[in-house]
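The block underneath contains the structure these notes are about, expressed in C-alpha coordinates.
Every protein chain of the complex appears in place save one, which is left out.
Now for subunit A:
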Amino acid sequence: MPSNKSVSDAPIVQFTNCRILRDHQLQREDLWVREGKILNPEKLFFDEKGSADVQLDCKDSIIAPGFIDVQINGGFGVDFSLATDDFKSGIDLVSQKILSHGVTSFCPTLVTSPPSVYHQVLPQISVRNGGGHGAGILGAHLEGPFISKEKKGAHPEHCLRTFEAGAFQDLLATYGSLDCVQIVTLAPEMKRSSEVIRELTRRGICVSLGHSVANLSQAEEAVQHGATFITHLFNAMLPFHHRDPGIVGLLTSDKIPAGRRVFYGMISDGIHTNPAALRIAHRAHPKGLVLVTDAMAGMGLAPGRHTLGQQVVEIDGLNTYIAGTKTLSGSVATMDTCVRHFQEATGCSAETALEAASLHPAQLLGIEHKKGTLNYDSDADFLMLNDSLYVQATYIAGEEVWRQDVSGM
(Lines give C-alpha, C1' and ligand atoms only; values in the text may rest on other atoms or scores of the structure.)
Protein backbone atom coordinates (compact mmCIF):
# COMPACT_ATOMS: atom_id res chain seq x y z
CA MET A 1 0.00 0.00 0.00
CA PRO A 2 1.51 3.38 -0.94
CA SER A 3 2.12 5.64 2.00
CA ASN A 4 1.03 9.22 1.87
CA LYS A 5 3.43 11.82 0.56
CA SER A 6 1.58 14.97 1.51
CA VAL A 7 3.11 15.56 4.94
CA SER A 8 6.39 13.71 4.79
CA ASP A 9 8.25 11.28 2.57
CA ALA A 10 9.97 9.72 5.55
CA PRO A 11 9.32 6.03 6.05
CA ILE A 12 6.70 5.01 8.58
CA VAL A 13 7.50 2.05 10.78
CA GLN A 14 4.77 0.11 12.58
CA PHE A 15 5.88 -2.06 15.51
CA THR A 16 3.27 -4.80 15.90
CA ASN A 17 2.62 -7.72 18.22
CA CYS A 18 3.75 -5.84 21.31
CA ARG A 19 2.47 -4.36 24.54
CA ILE A 20 3.24 -0.67 24.91
CA LEU A 21 3.41 1.38 28.07
CA ARG A 22 0.97 4.21 27.62
CA ASP A 23 -1.25 6.08 30.09
CA HIS A 24 0.37 4.14 32.93
CA GLN A 25 -0.68 0.79 31.52
CA LEU A 26 0.67 -1.90 29.28
CA GLN A 27 -1.74 -1.92 26.33
CA ARG A 28 -1.91 -4.19 23.35
CA GLU A 29 -1.36 -1.50 20.72
CA ASP A 30 0.99 -1.01 17.83
CA LEU A 31 3.71 1.64 18.06
CA TRP A 32 4.10 3.86 15.01
CA VAL A 33 7.26 5.88 14.35
CA ARG A 34 8.18 8.46 11.73
CA GLU A 35 11.15 10.83 11.61
CA GLY A 36 12.32 9.91 15.06
CA LYS A 37 9.01 10.60 16.76
CA ILE A 38 6.06 8.56 17.92
CA LEU A 39 3.34 8.92 15.30
CA ASN A 40 -0.42 9.04 15.78
CA PRO A 41 -1.70 6.31 13.44
CA GLU A 42 -5.31 7.47 13.56
CA LYS A 43 -4.32 10.93 12.41
CA LEU A 44 -2.14 9.34 9.75
CA PHE A 45 -5.08 7.23 8.54
CA PHE A 46 -7.76 9.92 8.42
CA ASP A 47 -5.78 13.11 7.71
CA GLU A 48 -3.00 11.85 5.50
CA LYS A 49 -4.62 8.62 4.26
CA GLY A 50 -1.25 7.10 5.06
CA SER A 51 -0.17 3.65 6.16
CA ALA A 52 2.97 1.89 7.30
CA ASP A 53 5.94 1.33 4.99
CA VAL A 54 7.50 -1.26 7.27
CA GLN A 55 5.86 -3.56 9.79
CA LEU A 56 8.02 -5.16 12.46
CA ASP A 57 6.81 -8.08 14.55
CA CYS A 58 8.00 -7.54 18.12
CA LYS A 59 7.20 -11.10 19.18
CA ASP A 60 5.03 -10.00 22.10
CA SER A 61 7.74 -7.83 23.71
CA ILE A 62 7.01 -5.04 26.13
CA ILE A 63 7.81 -1.64 24.65
CA ALA A 64 8.61 1.03 27.22
CA PRO A 65 10.12 4.53 27.02
CA GLY A 66 13.91 4.56 27.25
CA PHE A 67 15.38 4.89 30.74
CA ILE A 68 16.71 8.24 31.91
CA ASP A 69 19.56 8.16 34.45
CA VAL A 70 19.94 11.49 36.23
CA GLN A 71 22.78 10.39 38.47
CA ILE A 72 25.68 8.49 36.92
CA ASN A 73 29.28 9.32 37.78
CA GLY A 74 30.95 7.21 35.11
CA GLY A 75 31.48 3.57 34.27
CA PHE A 76 33.64 1.15 32.32
CA GLY A 77 36.73 2.76 33.76
CA VAL A 78 35.61 6.29 32.92
CA ASP A 79 35.22 8.84 35.72
CA PHE A 80 33.31 12.03 34.84
CA SER A 81 34.99 13.87 37.72
CA LEU A 82 38.48 13.29 36.34
CA ALA A 83 39.81 15.96 33.98
CA THR A 84 41.72 13.77 31.53
CA ASP A 85 42.88 14.62 28.02
CA ASP A 86 40.49 12.15 26.50
CA PHE A 87 37.48 13.16 28.57
CA LYS A 88 35.31 13.40 25.48
CA SER A 89 36.05 9.85 24.38
CA GLY A 90 35.37 8.72 27.95
CA ILE A 91 31.90 10.21 27.98
CA ASP A 92 31.29 8.79 24.51
CA LEU A 93 32.27 5.34 25.72
CA VAL A 94 29.90 5.42 28.67
CA SER A 95 27.04 6.83 26.61
CA GLN A 96 27.50 4.02 24.13
CA LYS A 97 27.82 1.24 26.72
CA ILE A 98 24.76 2.20 28.76
CA LEU A 99 22.52 1.64 25.73
CA SER A 100 22.61 -2.03 26.66
CA HIS A 101 21.22 -1.15 30.09
CA GLY A 102 18.25 0.54 28.46
CA VAL A 103 19.44 4.09 29.16
CA THR A 104 18.62 6.43 26.27
CA SER A 105 19.29 9.75 28.04
CA PHE A 106 21.49 10.63 31.02
CA CYS A 107 23.01 13.38 33.15
CA PRO A 108 26.75 12.83 33.55
CA THR A 109 27.36 13.49 37.23
CA LEU A 110 30.39 15.16 38.80
CA VAL A 111 31.06 14.60 42.50
CA THR A 112 32.67 17.28 44.68
CA SER A 113 35.78 18.44 42.84
CA PRO A 114 38.17 21.41 42.88
CA PRO A 115 37.18 24.38 40.63
CA SER A 116 39.90 23.47 38.18
CA VAL A 117 38.17 20.21 37.39
CA TYR A 118 34.82 21.93 36.74
CA HIS A 119 36.50 24.55 34.57
CA GLN A 120 38.17 21.88 32.47
CA VAL A 121 35.43 19.29 32.31
CA LEU A 122 32.17 21.23 32.01
CA PRO A 123 33.00 22.91 28.70
CA GLN A 124 33.54 19.42 27.30
CA ILE A 125 30.05 18.29 28.18
CA SER A 126 27.44 19.33 25.68
CA VAL A 127 23.73 18.65 25.62
CA ARG A 128 23.24 16.38 22.63
CA ASN A 129 20.77 13.92 21.16
CA GLY A 130 21.37 10.23 21.40
CA GLY A 131 21.69 7.89 18.48
CA GLY A 132 23.80 5.03 17.27
CA HIS A 133 26.78 6.66 18.97
CA GLY A 134 25.18 6.45 22.40
CA ALA A 135 22.60 7.73 24.84
CA GLY A 136 21.63 11.38 24.71
CA ILE A 137 23.15 13.84 27.17
CA LEU A 138 20.60 16.02 28.93
CA GLY A 139 23.12 18.08 30.87
CA ALA A 140 25.47 17.66 33.80
CA HIS A 141 24.48 16.85 37.36
CA LEU A 142 26.80 18.67 39.78
CA GLU A 143 26.70 16.85 43.10
CA GLY A 144 28.67 19.15 45.36
CA PRO A 145 30.85 20.88 46.44
CA PHE A 146 28.26 22.92 48.34
CA ILE A 147 27.38 20.11 50.68
CA SER A 148 27.61 19.29 54.34
CA LYS A 149 30.87 18.14 55.88
CA GLU A 150 29.05 15.72 58.16
CA LYS A 151 27.36 14.00 55.26
CA LYS A 152 30.07 14.12 52.63
CA GLY A 153 29.99 10.34 52.14
CA ALA A 154 32.71 9.53 49.64
CA HIS A 155 33.22 13.17 48.60
CA PRO A 156 36.68 14.62 49.34
CA GLU A 157 36.55 16.95 52.35
CA HIS A 158 39.23 19.30 51.13
CA CYS A 159 37.07 20.28 48.14
CA LEU A 160 33.89 21.12 50.07
CA ARG A 161 32.87 24.78 49.85
CA THR A 162 30.27 27.22 51.06
CA PHE A 163 28.64 30.14 49.27
CA GLU A 164 28.35 32.19 52.44
CA ALA A 165 30.33 35.11 51.05
CA GLY A 166 29.03 35.62 47.53
CA ALA A 167 26.03 33.29 47.28
CA PHE A 168 25.27 32.63 43.59
CA GLN A 169 28.41 34.38 42.35
CA ASP A 170 30.51 32.01 44.45
CA LEU A 171 28.72 29.06 42.90
CA LEU A 172 29.20 30.39 39.40
CA ALA A 173 32.88 31.08 40.02
CA THR A 174 33.37 27.55 41.34
CA TYR A 175 31.71 25.86 38.38
CA GLY A 176 32.86 28.33 35.76
CA SER A 177 29.83 27.87 33.55
CA LEU A 178 26.30 26.61 33.97
CA ASP A 179 25.60 26.36 30.27
CA CYS A 180 24.89 22.68 30.10
CA VAL A 181 24.15 22.01 33.75
CA GLN A 182 20.82 20.31 34.36
CA ILE A 183 20.91 19.50 38.11
CA VAL A 184 22.80 20.85 41.13
CA THR A 185 22.82 18.97 44.46
CA LEU A 186 23.43 21.12 47.50
CA ALA A 187 22.81 21.18 51.23
CA PRO A 188 20.01 23.65 51.97
CA GLU A 189 21.03 24.34 55.56
CA MET A 190 24.04 26.27 54.23
CA LYS A 191 23.88 30.03 54.66
CA ARG A 192 22.38 31.93 51.69
CA SER A 193 21.17 28.73 50.08
CA SER A 194 17.73 30.28 49.46
CA GLU A 195 19.17 32.90 47.14
CA VAL A 196 21.22 30.30 45.34
CA ILE A 197 18.28 27.94 44.97
CA ARG A 198 16.08 30.74 43.63
CA GLU A 199 18.67 31.82 41.08
CA LEU A 200 19.37 28.27 39.89
CA THR A 201 15.65 27.58 39.57
CA ARG A 202 15.18 30.82 37.67
CA ARG A 203 17.77 29.60 35.19
CA GLY A 204 15.89 26.35 34.67
CA ILE A 205 18.35 24.23 36.64
CA CYS A 206 16.88 21.54 38.86
CA VAL A 207 17.96 21.94 42.48
CA SER A 208 18.37 18.77 44.49
CA LEU A 209 18.83 18.41 48.23
CA GLY A 210 21.45 15.97 49.39
CA HIS A 211 24.58 15.32 51.43
CA SER A 212 22.94 17.43 54.09
CA VAL A 213 22.00 17.58 57.77
CA ALA A 214 18.99 19.79 57.10
CA ASN A 215 15.91 19.34 59.25
CA LEU A 216 12.45 19.19 57.74
CA SER A 217 11.73 22.95 57.94
CA GLN A 218 14.99 23.81 56.24
CA ALA A 219 14.18 21.25 53.55
CA GLU A 220 10.65 22.61 53.13
CA GLU A 221 11.97 26.13 52.84
CA ALA A 222 14.35 24.98 50.14
CA VAL A 223 11.44 23.43 48.27
CA GLN A 224 9.49 26.66 48.55
CA HIS A 225 12.42 28.47 46.94
CA GLY A 226 12.41 25.99 44.07
CA ALA A 227 14.14 22.73 45.01
CA THR A 228 12.39 19.75 43.41
CA PHE A 229 14.63 16.73 43.93
CA ILE A 230 16.26 14.74 46.71
CA THR A 231 19.57 13.09 45.90
CA HIS A 232 19.66 9.38 46.77
CA LEU A 233 17.02 9.40 49.52
CA PHE A 234 18.16 8.08 52.90
CA ASN A 235 21.83 8.15 51.94
CA ALA A 236 23.93 11.10 53.12
CA MET A 237 21.20 12.78 55.09
CA LEU A 238 19.82 12.63 58.61
CA PRO A 239 17.90 9.43 59.24
CA PHE A 240 14.15 9.66 59.55
CA HIS A 241 13.17 10.68 63.09
CA HIS A 242 9.55 10.72 64.17
CA ARG A 243 9.84 14.24 65.65
CA ASP A 244 11.96 15.63 62.89
CA PRO A 245 11.81 13.55 59.76
CA GLY A 246 14.49 15.68 58.08
CA ILE A 247 14.71 15.65 54.30
CA VAL A 248 12.95 12.28 54.23
CA GLY A 249 9.88 14.06 55.58
CA LEU A 250 9.48 15.91 52.28
CA LEU A 251 7.82 12.77 50.91
CA THR A 252 4.73 13.47 52.95
CA SER A 253 5.15 17.16 53.71
CA ASP A 254 2.08 19.36 53.49
CA LYS A 255 4.15 22.44 52.78
CA ILE A 256 4.92 21.63 49.15
CA PRO A 257 3.62 24.51 46.97
CA ALA A 258 0.45 23.63 45.08
CA GLY A 259 0.95 22.09 41.67
CA ARG A 260 4.50 21.04 42.46
CA ARG A 261 5.86 17.61 43.23
CA VAL A 262 9.02 16.67 45.05
CA PHE A 263 10.91 13.83 43.38
CA TYR A 264 13.48 11.67 45.09
CA GLY A 265 16.25 9.51 43.70
CA MET A 266 16.61 5.94 44.87
CA ILE A 267 19.51 3.65 44.20
CA SER A 268 17.65 0.35 44.18
CA ASP A 269 20.67 -1.90 43.88
CA GLY A 270 19.78 -3.77 47.06
CA ILE A 271 22.78 -2.27 48.89
CA HIS A 272 22.32 1.45 49.28
CA THR A 273 18.84 1.01 50.65
CA ASN A 274 17.27 -1.85 52.55
CA PRO A 275 14.26 -3.15 50.59
CA ALA A 276 11.99 -2.33 53.53
CA ALA A 277 13.12 1.30 53.43
CA LEU A 278 12.61 1.34 49.68
CA ARG A 279 9.07 0.09 50.22
CA ILE A 280 8.35 2.70 52.87
CA ALA A 281 9.44 5.50 50.56
CA HIS A 282 7.57 4.06 47.57
CA ARG A 283 4.35 3.60 49.50
CA ALA A 284 4.57 7.06 51.05
CA HIS A 285 5.07 8.87 47.74
CA PRO A 286 4.94 6.53 44.72
CA LYS A 287 4.69 9.28 42.10
CA GLY A 288 7.93 10.92 43.17
CA LEU A 289 10.25 7.95 42.97
CA VAL A 290 13.07 8.28 40.43
CA LEU A 291 15.40 5.36 39.95
CA VAL A 292 19.07 6.34 39.60
CA THR A 293 22.17 4.20 39.36
CA ASP A 294 24.71 6.58 40.96
CA ALA A 295 27.09 4.31 39.06
CA MET A 296 30.79 5.09 39.23
CA ALA A 297 33.83 4.28 37.13
CA GLY A 298 33.91 0.68 38.32
CA MET A 299 30.51 -0.14 36.88
CA GLY A 300 30.93 -2.67 34.12
CA LEU A 301 34.43 -3.57 35.29
CA ALA A 302 35.80 -6.52 37.23
CA PRO A 303 36.19 -6.32 41.03
CA GLY A 304 39.21 -4.33 42.26
CA ARG A 305 40.40 -0.76 42.81
CA HIS A 306 39.20 2.25 40.76
CA THR A 307 39.05 6.03 41.12
CA LEU A 308 35.95 8.10 41.86
CA GLY A 309 36.77 11.79 41.61
CA GLN A 310 39.64 12.46 43.96
CA GLN A 311 39.27 9.16 45.84
CA VAL A 312 40.23 5.54 45.41
CA VAL A 313 37.47 2.99 45.81
CA GLU A 314 37.32 -0.76 46.04
CA ILE A 315 34.75 -2.95 44.26
CA ASP A 316 33.81 -6.30 45.62
CA GLY A 317 30.77 -7.83 43.94
CA LEU A 318 27.92 -5.30 44.01
CA ASN A 319 29.50 -3.29 46.81
CA THR A 320 31.85 -0.36 46.40
CA TYR A 321 33.59 1.27 49.35
CA ILE A 322 36.17 3.99 49.87
CA ALA A 323 39.35 1.93 49.80
CA GLY A 324 40.13 0.69 53.28
CA THR A 325 36.79 1.72 54.81
CA LYS A 326 33.20 0.60 54.97
CA THR A 327 31.81 3.87 53.57
CA LEU A 328 29.70 3.21 50.50
CA SER A 329 30.72 5.18 47.46
CA GLY A 330 28.62 5.16 44.36
CA SER A 331 27.41 1.87 42.94
CA VAL A 332 28.18 -0.49 40.12
CA ALA A 333 24.53 -1.20 39.44
CA THR A 334 23.09 -0.81 35.98
CA MET A 335 19.74 0.88 35.35
CA ASP A 336 17.95 -2.24 34.18
CA THR A 337 19.14 -4.13 37.28
CA CYS A 338 17.77 -1.32 39.41
CA VAL A 339 14.41 -1.50 37.64
CA ARG A 340 14.16 -5.25 38.20
CA HIS A 341 15.30 -5.03 41.78
CA PHE A 342 12.80 -2.24 42.44
CA GLN A 343 9.98 -4.37 41.08
CA GLU A 344 11.04 -7.38 43.11
CA ALA A 345 11.50 -5.47 46.35
CA THR A 346 8.22 -3.57 46.18
CA GLY A 347 6.10 -6.12 44.35
CA CYS A 348 4.91 -3.29 42.14
CA SER A 349 3.65 -3.71 38.59
CA ALA A 350 5.94 -3.69 35.60
CA GLU A 351 4.37 -0.36 34.60
CA THR A 352 5.30 1.26 37.91
CA ALA A 353 8.86 -0.04 37.79
CA LEU A 354 9.35 1.14 34.21
CA GLU A 355 7.87 4.58 34.89
CA ALA A 356 10.19 5.11 37.85
CA ALA A 357 13.09 4.99 35.38
CA SER A 358 11.49 6.88 32.50
CA LEU A 359 8.40 8.99 33.13
CA HIS A 360 9.40 10.25 36.57
CA PRO A 361 12.90 11.47 35.66
CA ALA A 362 11.38 13.14 32.59
CA GLN A 363 8.80 14.87 34.79
CA LEU A 364 11.55 15.91 37.21
CA LEU A 365 13.44 17.64 34.42
CA GLY A 366 10.31 19.08 32.85
CA ILE A 367 10.85 17.26 29.55
CA GLU A 368 7.95 14.82 29.59
CA HIS A 369 6.47 16.43 26.51
CA LYS A 370 9.25 14.79 24.51
CA LYS A 371 10.93 12.13 26.69
CA GLY A 372 9.88 9.50 29.15
CA THR A 373 6.63 8.51 27.46
CA LEU A 374 5.34 6.86 24.30
CA ASN A 375 2.83 9.64 23.70
CA TYR A 376 2.27 10.88 20.17
CA ASP A 377 4.91 13.36 18.99
CA SER A 378 7.36 12.29 21.73
CA ASP A 379 10.91 11.39 20.80
CA ALA A 380 10.93 7.74 19.77
CA ASP A 381 13.41 6.62 22.42
CA PHE A 382 12.19 3.25 23.57
CA LEU A 383 13.12 -0.25 24.68
CA MET A 384 11.94 -3.74 23.91
CA LEU A 385 11.90 -5.85 27.05
CA ASN A 386 10.79 -9.33 27.95
CA ASP A 387 8.32 -10.04 30.75
CA SER A 388 11.11 -10.19 33.33
CA LEU A 389 12.14 -6.68 32.29
CA TYR A 390 15.40 -7.64 30.63
CA VAL A 391 16.24 -5.21 27.84
CA GLN A 392 16.31 -6.90 24.45
CA ALA A 393 16.71 -3.90 22.20
CA THR A 394 17.20 -0.16 22.54
CA TYR A 395 15.91 2.43 20.07
CA ILE A 396 16.72 6.12 19.88
CA ALA A 397 14.80 8.40 17.52
CA GLY A 398 13.17 5.31 16.07
CA GLU A 399 16.47 3.67 15.08
CA GLU A 400 17.71 0.47 16.70
CA VAL A 401 20.93 1.36 18.53
CA TRP A 402 21.48 -1.83 20.49
CA ARG A 403 20.16 -5.37 20.38
CA GLN A 404 20.67 -8.26 22.75
CA ASP A 405 23.03 -10.74 21.18
CA VAL A 406 20.90 -13.88 20.77
CA SER A 407 23.82 -16.20 21.42
CA GLY A 408 25.15 -14.50 24.55
CA MET A 409 23.58 -13.04 27.71
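Please note the rule applied: contacts are C-beta pairs under 8 Å (C-beta built on N, C-alpha and C of every residue); 3 or more make two chains touch, one makes a residue touch a chain; residues count from 1.
Please note the rule applied: contacts and distances are computed from a predicted model.
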Candidate names "Centromere protein N", "Glucosamine-6-phosphate isomerase", "Cystatin LXN-type domain-containing protein" or "Methyltransferase type 11 domain-containing protein"; UniProt protein name, chain not shown: "Glucosamine-6-phosphate isomerase"
Touch criterion as defined above, residue of A:E42, A:D60 or A:E164 at the omitted chain: A:E42
Of A:S51, A:Q96, A:N319 or A:Q392, the residue in touch with the unshown chain: A:S51
Chain not shown, touching residues in subunit A: 1, 4, 30, 41-46, 48-51
